[in-house]
Every structure is written in C-alpha cells, then in structure tokens.
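Working notes, beginning with the structure itself.
The other protein chains are all here in position, but one chain of the complex has been omitted.
Going in written order, the chains are labelled A, B and C, and every chain counts its residues from 1.
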Amino acid sequence: MSTDARLLELDSISKVFHIGGALTGEKLTAVNNVGFQLRSDKPEVFTLAGESGSGKTTVARLILRDFPVTEGKILYEGSDTTRIRGRRGTMRFMSEVQPVFQNPFDTFNPLRRLVEYLIETALNFGIASNRKQAEPVVDDALKLVGLSFDEVNLRYPHELSGGQIQRVSVARALIPRPKLIIADEPVSMVDASLRMAIVNVFKRLRDEENVSVLYITHDLATAYYISDRIAIMLRGQIVETGTVDNVLGDPKHPYTRILKESVPQPIPEVKGAWAKSIALSTMEVREYGRIGCKFAGRCPNVMDKCRKIEPPDVTTAGRVVKCHLYEPESE
Amino acid sequence: MLKVIRDLLRYDGRFRVAFIFLLATFIMSAISYVSPQDPGRTFQVPLDRSPSLQYPFGTNSRGQDVFWWMTFAVRNSLYLGLITAAVSRVIAIFVGLTAGYRGGYVDRILMSVNDSFVVMPVLPLLILLSFLFRGRMGLTGLGVLMGLFGWPWDARLIRSQVLSLKERSFTRTAQYCGAKDFHITIFEHLPFVLPIVFATTINNMIWSIGMEVTLGVLGLSNVTLPTIGTTIYWANAHQAMVAGIWWWLMAPVVVSVVMFLGLYLLSQSVNEYIDPRTRLRRIGA
Amino acid sequence: MPLLSVKNLHAYYRTEAYGISRTVRAVDDVSFELQKNEIYGIAGESSCGKTTLIKVISGSIKPPLRIEGGTMTYTFDGRDVDIASVAPEVMRREIRWKEISYVMQGSMSILNPVRRVRRIFRHVVDTHQGIDDKRKFEALCRDHLKKLGLPPDILQAYPHQLSGGMKQRIAIALATIFRPSLIIADEPTTALDVVVQRGVLQLLKDIQAESSNTVLLVTHDMAVHANVADRVAIMYAGTIVEEGPTEVIFGAPQHPYTQHLIASLPVIGDKGTRSALPGAPPNLASPPSGCRFHPRCPMAKEICRRVVPSMIQLDTLHRAACHLVGEREEA
Partner (left out) sequence: MRNFILRYLLPRLGQYLVVIFLGVTITYIIPRLSPSDPVERQVAEIMVSGAHFGPEAIAHMRDALTDMYGLRGSPIEQYLAFWARMFQGDLGPSLSRFPTPVISLIARALPWTLGLLITAVMISWVIGNILGAYASYYEKSGIMKVIDVASQAVRPIPYYIVAVIFLIVFAYFFPIFPAGGAYPVGRRIEMSIWAVQTILRHSALPALSLVTVGMGAWFIGMKSLTSNIISEDYVVYAEVTGLPQRKILYGYIMPNALLPQVTGLALNLGMIFSGALILEVVFVYPGMGMLTYQAVLANDYSLIMGIAIFSIVGVATAVLILDLIYPLFDPRVRHQ
C-alpha cells in the first residue's frame, strides 16, 4: 500500500500517562509502540481486541485526538492529526472520523431528547440549514441502522433499549457522512439478543455505505463475525495481527491462544475444553513495567530471553507475531 | 413554575414550612415601606414596653417600636444576602466552570488559591477590613466585599461536578455533534450544575446574613442602619439582658430563625425537586 | 426432595414520587425447583427480573420491593423452611452463609476498602462459627484458601491492592468457607477478562463438584451457561419462559425467544449471518398483555395478545410457556 492508499495510519505510537502529581507521579506506558494501517481503497472492519487494561481504548482516544500521542504519529489520509488546529480544522476532521461510545446509557444526556443530537449534528456540519431540512437527513441516517425518525422523535434515552440507543448513536455518527467510525466496545453493555443488530449495522456500513470501522472490543466472537483484519493487544502492545481467519483460526502467539481458548463457546458439547488450569496474575498492573515480553510471567512456553529481551515482530504464516518462538534461527 | 410550586406544596412538608416562613419574611420586609416609624429616629415611643397588642415585639430602650425596626432589619438583611450571593455566584460559577472545563495548569493554579481560601478563616479578615472602612461602607459595599470572600467553597463544588460531567460520554457526543463549548456548558452541563448553584446561592445568603450579624454585633457595620446584627448590638450596648428587656433580643432571634430556616428548607426541598435523578423519576425513567 | 421449591412467586416494586406511583412487576408468577447437587443457570437480559428473583429467594427483601404472592420452601437437612416468614434473627444466624451464601454482582467492590482481607474473613467466621482461637481461625482460612489454589498472603492485603479476578475469587472463597447448601452467584464474571473469567468459573465448578451442593448461577452470558450449567432457565420480562437441561436448551429450544437468543450468538469459526430480535424488552411498569413476548415475536398470533401462556411440560425436565408450543403438543 502506498501512503495515499491509507485512510488511517498509526506510525509506532506510544502514550505515557503520568499518574499522580507533575513532579512525583509514576509513568505508565498505556500504549507502547503500536502501529497499524487502514486501507482507503476498500472499506474494511479492523478489530483491535484485548482485555481491560490492554490499551485499546487509549488507542481509540488517541485517534480521536482526545489527548496527544507521546511518541509517533497518527496520519489521517496522509496528514498528521496533531497538526489540526482551530475549530474549522477540528470540524473537518470530525466530519470524516466519528465515534461510537461504549455505554449507550451515557452516550446521550438523560435529560435531553435523543433526536436533538442528530438534528444538531446535521445543522452544525452544514448537512442541513434548518430543522425542517434536517429531519429527512436524520430519518435517512436512522433508516440505515433499522430505525426511523418517528420511532425516535420525542423520545428520551431511558425510553429506548440499550441496543436501540446504540443504533441511534451510530446513526448520529453517520450524519456528517464520515469515512471512518471508531467504535469503542459498542456492544459490551448491550443485551445479547440486541447485539447483533448493532454488529450487523457495521457490516452493512462497510459493504453498502463505504464506511470503514475500527472495531474495538474484548469479545473475540463478534470480532470474528464482522472483521476483516484483527490486532490483539496486551499491556499496550500489539502481540499478533493479521486477517481474522488467520489470527483467530490458528493463533500463534501463546497469549492469543489462551485468549481464544478461554472464550466460552455457546455449545454445551465442548464443556470439557477448560480442563487445563491456567495461571492468573494477582497484580496485573505490574505487567506494564515488565522488561522483555509482557506475557512472560504467564506464558506456558516461556524461555529465558523472554524475560530479558523484548520480542521482535516476526512475520509468519500470514500474520505478524511479537514472540521469540517464531524468530528465524539465523542468529 | 406555578405547577412546580403546587406539586411541592402538595408533596413536600419541608417546602410547606419553607413557604410559610419565607412568605412571612417577605411580607415583613415589604411592609417596611409603609412603616409609620423612621428607623433613624429615636425616642418615638415609650421606652422598654414588653410585647403587647399595640407593640407586638415591644419597644426598646432607645424609644423605638421593635416590630417596625425589625421590618427594616429583615429588608436590609435580605438585600445584603442577595448582593453577596449575586457577586459570589458570578465568581464561583466562572472559576468553577473554567477550572473544571479547562483543566490542566489553569485548574491547578485556580484550585490551590481556591483551597487556601476555603480553609482560611474569613471572619478575622472581614473584621480587619470593616474596621478600616468603618462608617464609609454601606450595605451594598459590605455585600460586595463579602461576595469577594464567599465563593471558594461553591467554586470547588461546581468544579468537581463539571469534572465528572466532562468525563461522561454525552459530553464527548456533544463535541462530535460539532457543538461549541458554550453550547455544551449551557445545554449539557448546566442542568446538572443547577441544583448546586441553587443550593449554594441560598447557603451563601445564609452565610452572608450571618456574617453581617457577626460584624454588627461587634459594632463593625453601620450601626445606624437597622439589621439583625445591629439590633443585637444595640441591645447589648443597653445591656438588655441585665435590664430584663428580653424581647429586644428575642425579636432578632425569632426573625432570623424564621428567615434562616425558611431559606434552608427551601434549598433542601427545591434541590431534591430539581435534582436530575428526581427529574428522571418524574419523567418516568 | 428438591432443595428449593418456588411456586407462583410474585414480587413487585412499588414506588411513589411527587404523586406519581409506579408498580414494577419484576418477578411475575415464577415457579421452579432447585435440586441438590446441580448447577442451575438463570439467563436473561438486563432488567428481566433475574436480580430481583435472587433477592427474593435469598430472603433479602427491602422496600420498595415486596412479595405479592407465592411460596418459597427450602429443605435443609429434612427440615422445611419458608424463607419469606423466617424471623430476621434466625435468618441471619442460621441460614445466611451456613445454608445460603452469595457471590454478588460487582464483587469488585464487596470488600470493605479500609480493612484487610483477614478482617473480612474474621467477621464472617466469627459470626457463624465463633472461633475464639486466633491460630485455629488462621489455620481454617489458610487451609480453605490453599484448597482453592489461592495464595494465603492475600489475607494480609487491602482490597485496593488486589486485582479484580483475585477479589472475585476471594468472594468465592468467602462464599464456600462453610460448605453451604446453596451458593447464589449473580453475574460473577461479568466485569472480568475472559481468561480470568475462565479461572473463576473453573473454581466455582470444582467447588461444586467437590462438595455436591447447589449453585444458582445467574448471568446474561449464554456461553457461560453452556459451559457451566446443568440446567438453564430463560427469563423474559419477569417470567420464566423456558427451562430445561443445558444440552436441550441449546440443542432444541422451543420458545421463540430462546430460539432467537441462541441463534443470534456468534461463534468463532462460523461467519454465518446472525440476526437480532426486533424491538426492545418491555418496560415492567407497563408490561404487554397476554404473552409478554408477543410484540417482538415473529410468530405471534391473536391468542398471544390476549392470554398469558401457561407453562407446558414437554419432557420430564423440559418445559416452556408458549401458546405455539401448546398447539404443537396438542396436535
């Protein structure tokens, strides 16, 4: 891919948080040298998967410019997003990249009607010049997610289910006609029977509306269901990335393996799958500070050098793995 | 508005008490405008009469009808409370919203100043100031002065509320709707900050009226002006308790209890009513 | 002899604010039995009444929640106990923790933040066994923790020093220290990472297998039920709509709601299209007439709108409440 064929590029970005006071606090590298690209010639759903504390949400917030990167660059259509200045630049960026948040019940002010947000978006981004013009725009966006203006009009957030609000949230994000949607755990707080409605919307956006989706989740099952490519994060680093069939069909990194194995499958026959017991860490946060591989403390295949040397990114079997096991033995 | 008052009167006992007390207070301050007695003059009625039909609050050793004197006192105290509340509200809301919404160094600097004011005893400073400006400061001046000292606690409350609102997703949603900061503050945050603003306004009035009483008792406010504080000052100066003229002290006590309690209960009940959680319950969430 | 027999249980919340009174029918005509030595799963989406059901059967009812009808009878050591009419003091001394223990939802914060873990164990042990000897107490705790594979030095820790998974396992350790007849686990793994979830569920299963007691597992996550439960009940809008052995519920569900719920679950390795149920769960303050599922049911008929379906026994262990199932049975 040449640079101009990239919609979004994360060029080895890091984010260090200072916890505590300015002089005295500790450092926590929440995102550690992370890089990936989304292609622009063809829309795709790219999943960033990882457990809580893996840094995936921080990546989302860095892309959305909620705070600046400590190192590296985030390029949107080839230009550095830290260079965006002023209200006009921000509005232009927001018309291309829109978010969907995790908690549907917090996405909209509980004291305001939902439809206000959609109409405001249409007005602020110049999609419509008055309320009357905005209504059909809003209706179109809601139809894309399987709702309609009449269903949502006059409603407060608490009058809809989490699944419905989340779809309203997607509809709102679609109004400025963005090219990329950053969806941070969009279904984790939605009931199981309603989840697929949202996930299917993302599929449809990719296939029919030419919108790319960065899908951030800890749920490997939905990730497998909708995404084209996936990156697995652990303690701020991407440990394995490739097409979803390769990475989840045949995981190579020991962490991805354990992760996949631990996902409960809704099939009673495979109950015995959990016979092996696994090592759990008591003080998970300490893994951030580890030299070498962050997974060394729990890894069943751990070697001496894993504790000392940070593993390189190795390309093998159609994916990139950050693990000493797959190092070419030329050394 | 009328419906709100009707709802509160029907379902909240505290509001009923507050309503009656504050009504009495307002009527009291209103009738000062038709007072037959000039509070600036002395020896207009017989001295030291105990409460009777003719003199409901009795008369004092300066030859004044305590009832009419108190109508002016209530009016002046309310006026002072409103001035202070207005001045300190402007500062508190500005500092609270700025520190909360901007964050970073602005926040840290504002808050370290703010916290210092919170723990600093204001009274000695006020005593110092009013001592130096004694006689040259009217009620308005005093109100503004107290307003300059009465904001830190409330600014801190508003800031902490804004800080938590800023972290809520709906603030970020509004940003991605393309809303301007001002719009977000007014439409997204204000409904949540409103209960605090309302409660602190009333608490601030209570505080400033109380402070004036303090300064008045010490003889540091303009003692020719009838206020609750100067009433106690004059009673003390004439040794009312020793002389057995207890009604002279009882009048400011009763009036201030009614006023303070009315204001406090009003803030409690209205606050619960406009609390977003109660409001959500009312719209059926 | 079942451990617990619940018949026609009704439990409502009645509230009033500024002249508006509301009745939420959180548990409406629920009947089921818990056998000894089984893991019984209750599945359902948010606000379907499952948490209320637990509160009621564990005897922790507080206004505005009230029991409006039905019976709940436990059989402990051949002695029948009606949990709704036990004196609070007897409940506290003899039933809580000795017979019924509890692993709460949100166990992340069940530990008193200003006390060491030891003190929390001490309180529980003191209350129910009154061990005066410090060494005996220490030995009991250490023994128990070791059996569960937990490091005994966690007794020395303050809760904020422990990870979420560790706190959850401490909650399980606390719940099992007296080998109670019934352990109620309410969403015990909802906030946990999948790897940790697996460890916690394994622990729960091992303990059940070892002490042959009953576990009532409540979670919205069907995949967890598939992996852990022996029998599963599906709740919808305050009622049980289907109940059966796990294999049957997942293999041959009869109620349209269950069917849809299971069909919508994504599985790694299967990209086949999953669809979501239309609509949203009803508001329990004003539930639909007849079958509560009818507004969302693709197969709803006239009768479903009018008549509340009764529970139909399909097999010795399998039953469902649906008019369509009834018709099929009769035909």
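Operating definition for what follows: contacts are C-beta pairs under 8 Å (C-beta built on N, C-alpha and C of every residue); 3 or more make two chains touch, one makes a residue touch a chain.
These numbers come from a predicted model, not from an experiment.
Trainee: Taking the full complex into account, find the residue in B:L22, B:L129, B:M146 or B:V162 that is in contact with the omitted chain.
Mentor: With B:L22, B:L129, B:M146 or B:V162 as choices, the missing chain is touched by B:L129.
Trainee: Write down which of C:R79, C:K134 or C:H160 is the residue touching the left-out chain.
Mentor: Considering the complete complex, C:H160 is the one touching the chain left out.
Trainee: Which residue numbers on chain B touch the omitted chain?
Mentor: Spelled out for chain B, the touching residues are 14, 112-113, 115-125, 127-129, 131-133, 153, 206, 210, 213-214, 217-220, 232, 236, 241-242, 244, 246, 249-250, 252-253, 256-257, 260-261, 263-265, 268.
Trainee: Touching the missing chain, which residues of chain C?
Mentor: Its contact residues with the unshown chain are 58, 60, 91-93, 95-98, 101-102, 104, 106-116, 119, 123-124, 127-128, 158, 160-161, 174.
Assume only the chains that are shown with their structure count from here on.
Trainee: In the chain contact graph, what is the shortest path length, in steps, from chain A to chain B?
Mentor: Graph distance in the chain contact network comes out at 1.
Trainee: From chain A, which chain is the farthest off, judged by mean CA positions?
Mentor: So the chain farthest away from chain A turns out to be B.
Trainee: How many angstrom between the C-alpha centroids of chain C and chain B?
Mentor: Chain centroid spacing, chain B to chain C, equals 52 Å.
Trainee: Between chain A and chain C, tell me the centre distance in angstrom, where each centre is the average of that chain's C-alpha atoms.
Mentor: 32
Trainee: Quick check: what residues of chain B touch more than one other chain, meaning two or more?
Mentor: As it turns out, chain B has residues touching two or more other chains at 284.
Trainee: Would you tell me which residues of chain C are touching chain A in their complex?
Mentor: 45-46, 149, 151, 154, 161-163, 165-166, 193-199, 201-202, 220-224, 226-227, 246-247, 250-251, 257, 260-262, 264-269, 271, 273-277, 280-281
Trainee: Once bound in the complex, which stretches of chain A touch chain C?
Mentor: Result: residues 51-52, 160-164, 191-200, 218, 220-222, 224-225, 248-249, 258-260, 262-271, 273-274, 277-278, 280-285 of chain A touch chain C.
Trainee: Using the touch rule from the top, collect the residues of chain B that touch chain A in their complex.
Mentor: By the definition above, chain B touches chain A via 168-170, 172-180, 187-188, 191, 276, 279-280, 283-285.
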